[in-house]
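Only a single protein chain was left out; the remaining protein chains are all shown in position.
And then chain A:
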């Protein structure tokens, strides 16, 4: 009797992991009849041996008395063959080296590189990093009783900066007044005693002197900021040392005296802060099919820079906000903000300029000033373009559709610009409610009515949320309509359509996020421009619970 298992079609997979088929032969005797079982097996064997054995027994109606023998010989056969295969493989590799087909230096370099790059034992010792040390020290101090001292110190610095700024504004204003006065005089004399040429010279002179003044103040501000930063960092380190050996706590005393100085110090020159009614509505939602995660959503009508500015007229509020932001700065619950910018990385115009102004209002004691962060980012972008180009050259199949080809042409023309959907990230310790700012590049397309879920801006949002996952940003503020200012073409239907799109996409991304980070509850704030009507705001806030499932209220009194 001969039993032959039907051979399954052999698949040759590419590369080295090809399979070879071998015949497993098993002979046994049943009474006088001697039987012969042959099974083609694919090596390396991937299926479970006991399953295979069970199947053989069943399919070929094998008698139960050979069950054990069959299993044993099957196991031995497979083990032997596998070991043989592996031996051949490994000797082939050894042979290659002996024959000089593989460069031994190259090989061992790769190994040692792998070891030094990935294991602590072989890695180079870490050079001390000032920033991280400072981060540790600060985090420790801000969570200690010394936090008040620190905040007071920060506030002192803030006050002196704002004094400087108001002085600057005053002087600029004076200059402008004087200049406009002068200009008026010249204009009145135009055609009589003065010519066009004279007007132009005066205007140029005015412009020059204004520039000069601005530059002077800018450099002064910069100097003050850097002095403050240095002083502050030294203070913090000293304070930390002092706290560790409490015999010598002079620093602590010194600062404690200071708070009295700042009371009412800048009440006089307080700028007028126009407090419009800020509209806000909060929701608690549950996401997920079976396992549900709770998230907080908030719909806010406010200006995007309100999250950055320190509000001056709320005396007690400042400190609380500051403390909150400072406490969480080096923690695992950060706050982020999405700022929509154009395709150039600088701070010369529009919202970028406004943002830079806000950043200057208070010294950043932890991170680099905004301009320097931007400089670094510009370099990173150039580097990224080079990387990308070389990749494209190596794999030309990456871009097949025409649109991306256009884009790559564009890149070559101006490699320092960024494209819709790309974003850069800046870090701040001096803003009122935000640590991280995502500068998401958008183009004029977002102003038109017909953007889809595949729009680069939306994909950018998805990537932003992903960064939030990997870097523990638990509160994120997103401009719901993907614009910061309203304009005429943004009608009510436009707003509703856009809001629905963003809500739905964000919902999708949040559900996706659960698979990235295992479901951490987050706060997502949707921001709408201040200029939309109250009616519109309530329409949007009615839309939200229809898209997200709002969690039911918990009734504590059970009705029976």
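Before moving on, here are some points about what is shown:
Operating definition for what follows: contacts are C-beta pairs under 8 Å (C-beta built on N, C-alpha and C of every residue); 3 or more make two chains touch, one makes a residue touch a chain; residues count from 1.
Convention: contacts and distances are computed from a predicted model.
When the unshown chain is looked up in UniProt, the name that turns up among "Putative DNA-directed RNA polymerase", "Rab GDP dissociation inhibitor", "TBC1 domain containing kinase" or "N-acetyltransferase domain-containing protein" is "TBC1 domain containing kinase". Contact with the undisplayed chain is limited, among A:21, A:69 or A:131, to A:131.
Only one residue from A:236, A:304, A:436 or A:510 touches the chain missing from this view: A:436.
Panel shows chain A; residues 15-17, 47-48, 50-55, 57-59, 79, 82-83, 86-91, 93-94, 96-98, 102, 104-105, 107-112, 114-123, 126, 131-132, 135, 139, 286, 288, 290-292, 329-332, 334, 376-377, 380-381, 383-384, 387-388, 418-425, 427, 435-436, 456, 459-460, 462-463, 466-467, 470-473, 514-515, 517-519, 549, 551-552, 558-559 of it touch the chain omitted from the view.
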